[in-house]
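Note that one protein chain of the assembly has been removed; the remaining protein chains are unaltered in position.
Should a chain be cited, it is by its letter among A, B and C, assigned in written order, with residues numbered from 1 in that chain.
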Amino acid sequence: MATYAEMREIYDEIRGDFRYDHELNGCLNCGVCTATCPSAQFYDYSPREIVQLLWTENVEQIYDAMQEKIWACAQCMTCAARCPFKNSPGGLVMIMREVAIKHGMQSAKDVLRPFGRVMLKLITTGNQLSPDMIQPDHFPDWGPNIQKVEGDLKTLRKAIPVRTLQTVETAWEVSLKTSVEMYTIWEMTGVLAALEAMDENLFDVIEDFIDEKREEYDDWLEEQEDD
Amino acid sequence: MAIHEKSLIDPARLVTSEKLVVDGVDVSGHWNTMILPRTLRDYDADFEKVIQGYAGGENVHRCWQCGSCTNSCTMYGQNTDFNPRYWIYLTRLGLKDELLKDKEIIWQCVSCNRCTNICPKDVRPEGVMKALAHWIEHEGFGEKSKSSIFDEEFARQCLDRGRIEDMEVLTGFFSQTKQISGTGIGGLLDAINKLAWFKELVFRMSKANDLFSGKIMRFLTRTPISAQIHMGLAMFVKPRTKSWGRTGDVLRQYIKEQKEAAHG
Amino acid sequence: MSDTVLVVGAGPTGLSAAAGVASVGKKVILVEKENVLGGAPILSGYAKLVPSGEWAKDAIGRMVKRVEGDSNITIHKGTKVTKVDGDAGNFNVTLSNGTTVNVGAVILGTGFTHFDSINKPEWGFGTFEDVLTTTQMEQMVATGKITCPSDGRVPERVAILLCVGSRDRQIGREWCSKICCTVSTNLAMEIKELSPTTDVFIYYMDIRTFGLYEDKFYWKSQEEFKTKFVKARIAEVTKSPDGRLLVKGEDTLVKRPIIIPMDIVVHAVGMDPNEDNPEISKTFGVGLEKHGFLERGEHYTSTFSSTRRGVYVGGSALGPDDIDTCISHGLAMAMRAVGDLNAMVQKAA
Partner (left out) sequence: MSENTNQGQGIAGHGSFFQDTNLSRDDALKATDWVRKHVDKRTIDLGERMDDIRDHMWELEKDGQIIVHRITDLHEPVDVTTLFGWNKRVPTTKLWHHKSCGQCGNIPGYPTSIMWFMNKFGAKPGEDYLDETDQTSCTAWNYHGSAIGNVEALAAVFLRNFHQAYVSGKQHGFELGHFFPLVHCGTSFGNYKEIRKYLVESAELRERVTKILGKLGRLVDGKLVIPEEIIHYSEWLHVVRNKIASEHQTIDVSNIRVTVHAACHYYKMVHEDAIYDPEVMGGNRTAVGTSMAKALGAQVIDYSTWYDCCGFGFRHIISEREFTRSFTMDRKIRVAREEANADVMLGIDTGCITTMDKNQWIGKAHNQNFSIPIMADIQFAALACGADPFKIVQLQWHASPCEELVEKMGISWTQAKQNFESYLKEVEAGNIEYLYNPELALGGR
């Protein structure tokens, strides 16, 4: 359990985000956000409650909500579209999630673990969903008809009449230069550092991958000069 | 895959088949788990009238949810789940299922009437608590509460003889609630034997500690001996109110008619 | 120097102001853009007024008769003011019908515009026939029969949604429209009176039946007419396959989402600034406050002044208000205008 000072620090960080005053103007406690919230239909989760906690600066319960509740949000942003005060509970949750990551909270680590494959794809290739991720044996609950035509994935992808889509490991073909530019963005904006704090193993894998791609790109540049 | 926010789901709303194969695909366990929504889908418009038909519930419709009753409630101080304002709200909208979730505590109202005293709209929340407890019993949603057993024993003596005998009410209540066996003197001794708090109460009331510690004079001057003798006698000789006659039967008949008129 | 007073708008405020000025023997020019006098209560066909319970046509009709029969009052219907030159005590005013008049003071009783529910599409107005506004429902009450517009059945349940077009930053309406709680509780009683089998639910954030309207409307509707009050602001209204409407909200006292079937949903529409206010502001040279209503001047000693000397503003042009208050504003403005003109005459003498 965190000390009050730690919890206060976490709250202050949420409060200090530049978006905070845009996302939270006050609260009429009207419940419109929770009414439209898909998560509230199934979880004991209420955007109204999140807003109330932040609005009343209830640092203990804010910390408590970050242990579990904030991860129930589906980020559909219906709450933001409806709120008569023009708050964005979903946006506030996003800030809280970012702060949870920054503080290496256990809840964030737990949530991220099964999401690792998606993160790996994204950070290394710039697109999350690749055809090779959606295989029947990965998701038995999607049923046996996940594909209506027999055939190996490679051929089926080749049968898509757009050149950039004839890929298997990425959703579309991304040029090497693009990927390398993206790595720079990750580094400069602290995304890689956040990942390192969350999941060191995944970070190591990604870092190796990035190094390899950068080398490949440098080699290619040299080849161009030689030509 | 475990649901990360599982503690936010009422277990009764999680549906899972441990072993399941559909269309040749093994989807055992979490692969087939479904969650049932917790949305409230309707009101029972007649329920408020039902509660108004019970003694004490007549003014439930006046409530405007200010919360004074709950704020002032003796029981709320002990247990924040004891929330008269909330139950009154549920009653008004007919959210019976929600109400029944609290059926084990509603009867605990101690009838201190602080709520009724403070209520700005004269809802008489204390009466509503009583009405709800009776409705729960009457509809068979819960076992007969201890407070009802007590009330019934109390009422029985009133109706039989036009008065009550404290010790008889107590031992009757204890034995009917299976806390002791037997009534009368035997029951009393059993209660002293089995119920530590009761023993303490009897000793303190009778200043028996003075007697055992040798302070005889203090015992004699401070103990209401005559009252004790009176209570003791009343265990054997049960006095009736003068000219009570058939009054009890008439009252019983009246109560029966009233109940029938209220609840069919 | 003229001691004639121009009154703009012939609703409760303007009618009261005109009668007030005339009652002390001064001339009044009354200008109304519509062809009918009476303002919103007449133009929008209000039924029984709060709090008197009198029919709008009777009560406001009386006010109209009073000014129509007064020889001190000249009425221009279907007319707008197009130009106001000069200063307090000596305004040269041009009307859209070509008339020019010289007046000493101008009283603006230009009122408000009803919120148009179409601007909250998720609440189903304009999509479902059985979603109505308070005014429409009032009219249904006036016909003496409560039925669902879609198929004529008697509704089992009517939901009244408060704060439609009020207290809503999404659509730039941050104000409380002040009267809708009272109007809605009154409506709930009227519905129950005509249709005893209908249950009325009012969905609210908080109830603002100000002053003496509290027990006369709110308590009475609850205690005598068994109106149910649900603490939820409805988020969306949709239709269920059986033809009933579904209101979706969070019951914030039970802390659970709700989706409840209803037969009629009534929007308690709020009061917008008069949609002509930008034009009014320009023509009369008066300021608008941040929501778009007309701006008050210094109120404590120069009561009901606008931001331009000699131009007074009152009633719902200043912000949402009830009819009784608007009538009082009108009379107060008459007093203020005539008083200021008198002072000017004395000073000049």
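Rule of thumb we're sticking to: a residue touches a chain if its C-beta (ideal position, glycine included) is under 8 Å from a C-beta of that chain, and two chains touch if they have at least 3 such contacts.
For clarity, every value in this text was computed on a predicted model and none was experimentally measured.
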Missing chain: touched chains present in the view: A, B, C
Residue touching the undisplayed chain, where the options are C:L95, C:L253, C:L288 or C:M335: C:L288
Touch criterion as defined above, residue of B:T33, B:S111 or B:T247 at the omitted chain: B:T33
Touching residues (missing chain, whole complex) on chain A: 18-19, 22, 36, 38-39, 41-43, 71-72, 74-78, 80-82, 94, 97-98, 100-101, 108, 111-112, 114-115, 117-119, 122-123, 126-131, 133-134, 139, 141-149, 151, 155-166, 170-179, 181-182, 184-186, 188-191, 194-195, 198, 217, 220
For chain B, the residues touching the chain missing from this view: 1, 3-5, 14-15, 17, 20, 22-23, 27, 30-37
Contacts of chain C with the absent chain, listed as residue ranges: 19, 23, 43-45, 47-48, 54-59, 61-63, 65-66, 69, 113-114, 116-119, 121-122, 124-127, 133, 135-136, 139-140, 142-144, 169, 171-172, 174, 236, 238-241, 246, 248, 269, 272-273, 275, 277-278, 288, 290, 292
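The rule is simple: only the chains that are shown with their structure count from here on.
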Cα-centroid distance, chain A relative to chain B, in whole angstrom: 51
Of all residues in chain A, the ones touching two or more other chains: 41
Two or more partner chains touched - positions in chain C: 231, 251, 257-258
Touch list for chain B against partner chain C, complex: 38-43, 45, 48, 61-62, 64-65, 86, 89-90, 92-93, 95, 98, 121
Residues on chain A engaged by chain B in the complex (per definition of touch): 41-45, 68-69, 71-72, 107, 110-111, 114, 140-141, 143-144
Interface residues, chain C side, partner chain B - complex: 156-157, 199, 201, 207, 218-219, 222-223, 226, 228-231, 251, 253-254, 256-261
